[in-house]
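In what follows, a single structure is set out as structure tokens and then discussed.
A protein chain is absent from this complex, but the other protein chains hold their places.
Per-chain numbering from 1; labels A and B assigned in written order.
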Amino acid sequence: MPLIEIIRQAVSSLAANKLRSWLTLMGVAVGVFSIIAVMTTIDALDRSVESGLASLGANTFQIQKYPATVFGSGHRRNIYVNRQDITWREAQMFRKNMEQKARTIGFIISSQANQAKSGDKTTNPDVVLTGGDEHFAASSGFDVTIGRNLTASDIQYAKNTAILGSDLREALFPASENPLGKQVRIGGEVYTVAGVFTKKGAAFGQSQDNFILIPITRYLSHVNEKSSLEITVEAWSQKEYARTLDHAIGAMRLSRGLGVREENDFEIRTNESLVESFRDIKSSISIGAFIISFMALLTAGVGIMNIMLVSVTERTREIGIRKSIGAPKSSILRQFLYEALLLSLAGGLIGAAAGAGAGNIVAINLQLPPVVPILWAAVSMAVCSAIGVAFGLFPAWKAANLNPVEALRGK
Amino acid sequence: MNDGMHRFRYESAESFRMALFQIRDNKIRSFLTALGVIIGIVAITMMGTAINGIDSGFERSLAMLGYDVVYVQKSSWSTMGQWWRYRNRPDLKTGYSETINRIIESNPRSELSVAVPQISTYQASVRYLGQTVEQAFALGTNEDYLQTASGDLSEGRFFTPGEAASGDRVAVIGDDISSGLFGETSAVGRTIMLKNTRFRVVGTFRKQGKFLGLFSFDNQIIMPLGAFERVYGKNAFVTMRVKIRDQSRVAEAKEELLGIMRRIRRLAPGMEDDFSINEQKAFKSQLDPIKNGIAAAGIFITGMSLFVGAIGIMNITFVSVKERTREIGLRKALGARRKTILMQFLIESVMICLIGGFIGLLTSLGITLAIGRIVPDFPVSFSLGLVTAGLVVSVATGIASGLAPAVTASKLDPADSLRHE
């Protein structure tokens, strides 16, 4: 019997018991829904953290005066109080020494906890005032949505231009208002808005968009001349990472004018361990969530088997008739198998669509970028087919092996 | 009324018997239907067990901070995100502890027991010959420290009041540091280097583990205050560890300490506190939402498999109603009322769910015991509450999934049903 005919028969016998077929299909749909919804949420979370890590990701490291914050606040800075600040001059020298040896090199100075004002609007005192150069956007993974980025001339002449992070723009200006050319007051200085960055979203639950970028030279001349720069270096690749790190230490020592026997008077901060431990956590959560949500699909499979067994019992006579007019075993087997497969695949499709929707609703509520879980959808479809076959096989086998004489006599 | 009660009892007994027959005569079908519930209950109880485990893990971590110790610090643990509020507070001084202790002694009814100063840095690096341990937690304190801290000495001793008073360069080190520097060999009596100062190790702590998996209690180096200040300066982070007498009266103790601290800081009435008194509860209130979030997500996901199981039961009960249409007709002809038929099918689905629930709980218990044997550290706990919850959930599932088919059955027209098929 041609495939299309078998499928047509499967559809019509499923349609004959609509309630039953729907319930069975819903079981699979809910099972797939739970897998897809969970995995979509995890993927979205993952993207968010990855993008949070991207600027300080696996291929980047920072050079700064003080070691990384581990726990608590600024008390321990005093230990390093005798260290010299990393200056703009040193940073520029560093860039020259590192030319072609790294993908990007960015400089930042920032001060936390500033209040920004524009017109009658004032923000919480949690705005980050960042001094950077024209390379800041690229090295930190920001794009400009409206207006422009900082330019070399902004830096050269230490102009009072500013680019706003998207959260700050929302806090200071109504959506209808064009912020370009407007004045923003922060840290006792007034800046003219030249551009706005795209939203990057939160990383580790912390907004990355609540900042204002001004020329680093302006920062050093007007905000705080005694601040130390933070240099972010991105290696060409993970393979080059160790070599780039060595180059950078060398270049930095050179810029700082350290003697051969002197210890480094700066800190290198790498994110490897952070990225690694996050990946560990993520993969164990993924595996756990997959196993747990897979249970629902397993239950749905059991439901398919059960209902297919009922179907075989009810259609004993039909099977008898088919056999008596010469249907081979394989045709009966395939007929029931296709029914099971059809149920699980249709349920899988519905569940995947609903799950992707629900997962993305969660993602959007958590302010994460939406994702299309193609991989998980594909996995679910494969799993559904496997489940349809695995749980449909026994009933189908039972049907195929019915004795035609007894089957005809059955009710 | 009494008559009705009797009838209800007899009808229930009959329905119960019929349910048993039905399960016995459809073994494969009943097993597969129950399997749906079994999987669901296993998933839920395992999740519940895991959540209990996380919970007791949290508890264990919080216990490290001590239930009877409060911490006077510059900033509050419970509003760490808003650190700008604490930025302008004056630093604490280690000398406060003496003042506090004097006040405690002068008040025989004090809720407080003793105040211990602590000055610390997370950025210590310890050297021994060629070995270095970075980012150790160096802590200067006095001889009363152990009264306010968890952890036992595995070897050696803590430093003496004399050593504390003269600021001798002696140190008691955590397990990670001693194993990092000395491996299996004893650390006591060795000389370690902090910056360029030599310290003699006089004791080591037993391994304690990490606080919430974040902060290890095993990389501490504890030394007399004077010694710490000589190496790291006076401006490091100061904490007053204050032990209280009765851990059921934390609130009163905090109130008293607040008064003492305000006196020390000379704060006029109406002025805001310029310090914070912290206790482990602050972490609890921060962690609880996270924990509840995990629990809610977990229960939701596992609930899904039970939901699928319930759909399966509903489906099979609909099949059963269809197959037994004539039986329903006959019963109605013999005087069964709607409620009787409804109850009969409900009892059937509830029974399957209960059987599934029992098997599921037994399976979970087995898995829990197995995990407990293989990974003794894994925090799992199987509670009576979980069993009760599992059974209640099973019954609820049975009712929820059996209701629609049972109502369908009860509404069947007797004349049509008798003629069915």
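What we mean here is this: a residue touches a chain if its C-beta (ideal position, glycine included) is under 8 Å from a C-beta of that chain, and two chains touch if they have at least 3 such contacts.
As a convention for this text, contacts and distances are computed from a predicted model.
Asker: Consult the UniProt record of the chain that does not appear here and report its protein name from "Macrolide ABC transporter ATP-binding protein", "Glycosyltransferase family 2 protein", "Response regulatory domain-containing protein" or "Tricarboxylate transport protein TctC".
Answerer: So the chain that does not appear here would be "Macrolide ABC transporter ATP-binding protein", according to UniProt.
Asker: With touch as defined up top, name the shown chains that contact the chain not shown.
Answerer: Counting the whole assembly, the omitted chain is in touch with B.
Asker: Sort through B:Arg157, B:Lys195 or B:Arg337 and give me the one touching the missing partner chain.
Answerer: The one listed residue touching the chain not shown is B:Arg337.
Asker: Could you list which residues of chain B touch the chain missing from the display?
Answerer: These residues of chain B touch the chain that is not shown: 3-4, 6-7, 10-11, 14, 18, 21, 25, 326-327, 330-340, 413-415, 418.
Throughout what follows, only the chains that are shown with their structure count from here on.
Asker: Using the average of all C-alpha atoms in each chain as its centre, how far is it in Å between chain A and chain B?
Answerer: Chain A and chain B have C-alpha centres separated by 28 Å.
Asker: Could you pull out which chain A residues touch chain B in their complex?
Answerer: Residue positions touching the partner: 19-20, 23-24, 26-27, 30-31, 33-34, 38, 67, 70-73, 75-76, 78-79, 112-113, 125-126, 289, 292-293, 295-300, 302-303, 305-307, 309-310, 411.
Asker: Can you name the residues of chain B that touch chain A in the complex?
Answerer: Within the complex, chain B contacts chain A at residues 28-29, 32-33, 35-36, 39-40, 42-43, 47, 75, 82-84, 86-87, 121-123, 135, 214-215, 232-233, 235-237, 298, 301-302, 304-305, 307-309, 311-312, 314-316, 318-319, 421.
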